[in-house]
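Before I ask anything, here is the structure I am working with.
For this view, one protein chain was removed and the others were kept in their places.
Per-chain numbering from 1; labels A, B and C assigned in written order.
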Amino acid sequence: MSALAWFIPEYLLLAGAFLALFAELIVRREGAGAAAGALFATLAALSAVAIGVRPVAFGGMLELDQVSVTVRVALAVLSAVYLLWLAGRGMGPERSREATALVLLATLGGMLMVASRDLMVLFISIELATMPAYVLMGYRRDDEHTLEGALKYFLLSMTTSLVMLYGFSFLFGIAGSTSFGVIAATPSAGLLGAFSAVFVFVGLFAKMSAAPFHYWAPDAYAGASPASVAFVSTVPKLAGAAVMVRLAVLLAPGVPALPTVFAVASLLSMLLGNLAAFPQSDVRRLMAYSGVAHTGYMLLALSAGSAAGNAAAIYYTIAYAVPSMAIMLLAAEEGTAVDDFAGLAARRPAAAGVAVVLLLSLVGVPPMVGMFGKLVLFTAALDAGRLALVLVAVVMSVVSAGYYFRILRAAFFAEGRTERVARALPASVAIMALTAVTLSLGVFTGPLLRWLTAAF
Amino acid sequence: MGYIVAIPLLPAIAFAMLAPMSNRVRNKSLWISVAAVLVALVLSLVAFVQVWPGGHEGEAVYHASVVFASISTVNLGAGVLLDPISAVMLVVVTLVGACVQVYSIGYMHRDARIGWYYAVLSLFTAAMLVLVLSDNFLQLYMAWEVMGLCSYLLIGFWHEQVAPRKASLKAFLTTRVGDVGFALGLAVMYVTAGSFDFSVVLHGFQWAPAVATTVSLLLLFGAMGKSAQVPLHVWLPDAMAGPTPASALIHAATMVAAGVFLVARALPIFEASGVALTVTMLVGVVTALVGGMLAAVQHDIKKVLAYSTISQLGYMFVALGAGGIVAGFYHLVTHAFFKSLLFLGAGVIIHAAHTQDMREMGGLAKKMPVTTVTFTIGSLALAGIFPFSGFWSKDEILTVLWHGEHYVVFALALAAAFVTAVYVARLWFRVFTGPEQSELKEAHVEMLVPMGVLAAISAVIGFGSPYFAQFLGHEGEWPAAPIALTSTAVAGLGLALGWWAYGRRTKVLNTRPLKERAGFVYGALTMKLYFDITYDFFIVRGYGLLADALAVFDTVVVDGVVNGAGALWRAGAQAGALIDRYVIDGAVNGTATLVRAAGAKVRRIQVGRIQAYQGLMVGAIVLLMLWFVVKGA
Amino acid sequence: MTVFQPVGALSFMALSVVLFSLGLYGALSRKSTVMVLMSLELMANAVNINLVALSRFSAPAEMTGQFFAVFSMVVSAAEIGLGLALVLALYRQRRTVEIDAMQELKG
Partner (left out) sequence: MLLSAIIFLPLVGAIVTALVPKDRGDLARWIAAGVTTIDLALVVFLALKFDVAQGMQFAEKVAWVPQFGISYNLGVDGISITMLFLSALLSVIAVVASWKMETKPTAYFAMLLLLEVGMNGVFVALDFVLFYVFWELVLVPMYFLIGTWGGPRKEYASIKFFLYTLFGSVFMLVGIIALYLQAGTFDITAMSGLGLPATFQWWVFAAFFLGFAVKVPVFPLHTWLPDAHVEAPTAASVLLAGIMLKMGTYGFIRIALPILPHAANQWAPFITALAAISIVYGAALAFAQKDLKKLVAYSSVSHMGFVMLGIASGTAEGLNGAIAVMFSHGVVTGMLFLIVGMVYERTHTRMIQDVSGLSHQVPVAGGLLAFASFASLGLPGLSGFVGEFLTLLGAWKSSVPAAWVVIAAIGVLLAAAYTLSMVQRVVLGTPSEAVSKITDLTRREVALLVPLVVLTLTVGLYWNSLLRFTDPVVTRIVAMLAGA
């Protein structure tokens, strides 16, 4: 089938976004838009799987290699599950119609980012992915904290993406073309090449909320509604990770010191993320810092600079995204303070059990996927001689058990309110799906990793 | 010859039957235990007869063993070895055991938990028989420890009161100190000889003197713990808190003799080391002397007998140390009979006088003829007066010392004999003569019959000494006349002194006068008068001071050390608990608070102002660029 | 006489750097959020200059740099619109656009 057909998932998402805006007019029910969105996202995921790996298309602008396909499917699945949850619970007081459209557009942007092989397409798709995120973060129009958070996210993110764009311009200048193939072929341009790489990665570090460019995340997450945080903290981050890996592969030959930059960023992120998360009492802020920490682990894999390291980075980000989204969705249902989880085991035993599986996966306790992510990641890092960093990562994951368990302790050992939140089947199904993936993905580590490593 | 295995098995089965229903058993079912020990006695006699001509030194008449543990190439087995020594011990243990069990029926019949008493008594007898019959040191050690348990249970039998509880714990721990040495000795033996079996270790292995010394000293240390030699003797006097018949069996005849039996069994190793023998002898003679002196200053009748046992055991160690295994062993046999007789007698006396303090006793001779006769035979045997058994065995030891040219030790042994005679006389006169202090009546027949049997044996067995020697495979002859005369003279002198101090008194006297009189009598006996003043000065004051010092030494220093160790240990434990809570746990909790503090500090970077964040980010970018410039990527 | 010699790519890049730094300084120091947005816009234009200049000097044949600049302008316009909407919404709540008023979320 022609190159155009390879991008059916993207068309589906686009159609889904527009349709969602008007779905409520056709069908009176509140969640109809989100449900339609979920359906389209699922279709997009299925078609992405069907299409599979494809050579370069549109004159070298887009390519569907193993990494792009895997991340495309992951993004589509995550947004489908998120929209399913949205159909169940909605965005609190606000209408969920616009949110669905924004989610689908952001996922579309993510898919394009991952597949792009050209600086221009990359820039546009990054903007396409981030702008809906600004709006999602500021979705509660009448809450000044939400707006303040969104504004902070907007200003800081815009500053860093301008710096990234500046980097892109230099890259273009050196190579004379925006296509990755040409850039890869041009010999390294010494200091200017290094500066351009720095500028590029500053933008990506900010998007992935890696220290020292993570400042927007804690404030933005703390202000926004947990539902939007669930999406913004996972899907764009996964796309960002894929882009970072691709650019790392692209720019590494030209800038030999790049892995050290990743190592430094990883160390800072792990230390700052885990330590700052310890005293938090708001789940959103805690998960923000946890995001910083997990980006640190992902960067540790990148700093290995090997094919296994890059595959591990992608795998780990997926292994991080799934449970985090589920936990944030749980927080959206139960309340954003850690104390709101009090007595969860008494009133919703199933939810408490789910929380255990999700949090333990983030700590890295087997048999959940988190542990396999860390195992693969540490193996790649140790293979590249990053022993010191691995030891820091190991100790920090023990520290992380400290603050994750505060949520568990509240859920199981503290007395809280006894009346259950209203039962919403789609929402519960969504969370259950994410938990099932967290539990079972570990078993498929082998094939998934072999598939990813083939891309490098 | 398979019945040999039945000997230890019978009491064990009795224990197994009695233990579960221990506090619901009626007097009728006691007979299970008594019957078991009686049958064992018969079997032992049969075994003794089968070994009778004896004389084959070292090699076993009957030996069977089964392997219960195999570690790579080494097999550890449990076995039954019948040779002259074990045959003799079998008879001694079962005979004394039978007498004690029959005696206990009368003595203990009012006690509610008599079933448990008999159960532990049977277990003890079984353990002792297993020890006697064992064919390797490991099995000997295991039986040794089980006996320690039984002594703990018997001493602490009346565990409602505090004293027995404290005494039983002290006994178990002090013997356990010895057992640590024993275990290490076994470890060294195993590492050098590669096995525990007597056949390998004693006969098959060439011991280098150095390692032989270590092994034998360690085994000696274990024996000292169990046989209550100085300084590990502190537990025996306190152990008197247990029922008297139990003390008769355990603290007179069998358990304390186990130490001597161990050294007798391991003698080839001791001989290979040489040094160990002299150490054994020294320990023995010191204990004999000290034990005797302490016995002379005690007021509790059972404590006197306890210290007397320590002293007599010292004698046995002296004999073994001097190489006279026959003499030492023979004394063990005779001592087993007359000392258990004395203890059973003491039981009757305490029942009659309702007290254990000799100062409140007196005039038993008139109202309790049978007890008096049997007790007198036992006392005379203990004092070593012709024709009773004590005389023969003590003389054997003196002869061995004399032939071995250990003149100093010989003199000390004689002094110990003198002191023995003194405290025997003191005890006898204090208890049997003088005014009656309470209405007295003779004991029941079940108590008198065993005493009678033991008295008969104590009287008669003395004459068997040369045959006993041949039985053990050594040539035996009657003790040399001169030594026999000197020892009798010394014993007689002691008795006379005892009579002088206590016999002809009209009213109750305390020990103070004895010390003055002892000075004069001894002075008179010396050949030349001009020694008088110097002996006065040394003997009177010396003796007084020594006795008091020893008493103080015993209670304050040795006991103090033992109790002190306990207190020190408790303080150490408290300190340990504090270390645990504050140092280690402190460190652990410390890290948790450290992390929390670090978290709080890191958290404050997030100030909230957008431009602060931008500033920080720009700073990071500039730093990164500078770093690249410097590194010249 | 020709006063102006043809100017190399370097001077354009220099201009771009100066403009970029000015924009950055403005974003860091201005008190009103609107002015911060303006400074960000200045930085965007600096990048555009750089793009166009580099396109002219390093790859004159195909006009990729120019397209990139056009796209960048479109994107910036959209973003600034979004930014101003956010500032407006915040103004309606807090009656101020002072950037230092936006520091309640912290820790």
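Here, a residue touches a chain if its C-beta (ideal position, glycine included) is under 8 Å from a C-beta of that chain, and two chains touch if they have at least 3 such contacts.
The model shown is predicted, which means the values in this text are computed figures rather than measured ones.
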item: Among shown chains, those touching the left-out chain; value: A, B
item: Options A:Leu4, A:Leu25, A:Leu391 or A:Ala436, residue touching the unrepresented chain; value: A:Leu391
item: Hidden partner chain, touching residue among B:Trp52, B:Phe68 or B:Tyr407; value: B:Phe68
item: Residue of A:Gly60, A:Gly92 or A:Gly402 touching the missing chain in the full complex; value: A:Gly402
item: Selected residue (touches chain absent from view) among B:Val61, B:Leu184, B:Leu282 or B:Val618; value: B:Leu184
item: Missing-chain contacts mapped onto chain A; value: 349, 353, 356, 360, 363-367, 371, 374-376, 378-379, 382-383, 387, 390-391, 394-395, 397-398, 401-402, 405, 409, 412-413, 443, 445-446, 449-450, 453
item: Hidden partner interface residues of chain B, rising order; value: 23, 67-72, 74, 76, 138, 141-143, 145-146, 149, 152, 156, 159-160, 165, 169, 172-173, 176-177, 179-180, 183-184, 186-188, 190-191, 569-570, 572-574, 576-577, 580, 584-585, 588
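What we mean here is this: only the chains that are shown with their structure count from here on.
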item: Chain contact topology (line, ring, star, complete or other); value: complete
item: Distance between the centres, which are taken as Cα means, of chain C and chain A, whole angstrom; value: 28
item: Distance from the mean Cα position of chain C to that of chain B, given in whole angstrom; value: 100
item: Contacts with 2+ other chains: residues of chain B; value: 603, 606, 608, 610, 614
item: Touching two or more other chains - residue numbers and ranges from chain A; value: 151-152, 155, 159, 218-219
item: Chain C-touching residues of chain A, taken from the complex the two chains share; value: 119-120, 123-124, 127, 131, 134-135, 138, 141-142, 144-145, 147-152, 154-155, 158-159, 162, 165-166, 168-170, 172-174, 176-178, 218-219, 222-223, 285
item: Complex contact set, residues of chain C against chain A; value: 9, 13, 20, 24, 27, 33, 36, 40, 43-44, 46-47, 50-51, 54-55, 58-59, 62, 64-65, 67-68, 71-72, 75, 78-79, 82-83, 86-87, 89-90, 93-94, 102, 104-107
item: Residues of chain B defined as touching chain A within the complex; value: 592, 595-596, 598-600, 602-603, 605-606, 608, 610, 613-614, 616-617, 620-621, 624-625, 628-629, 631-633
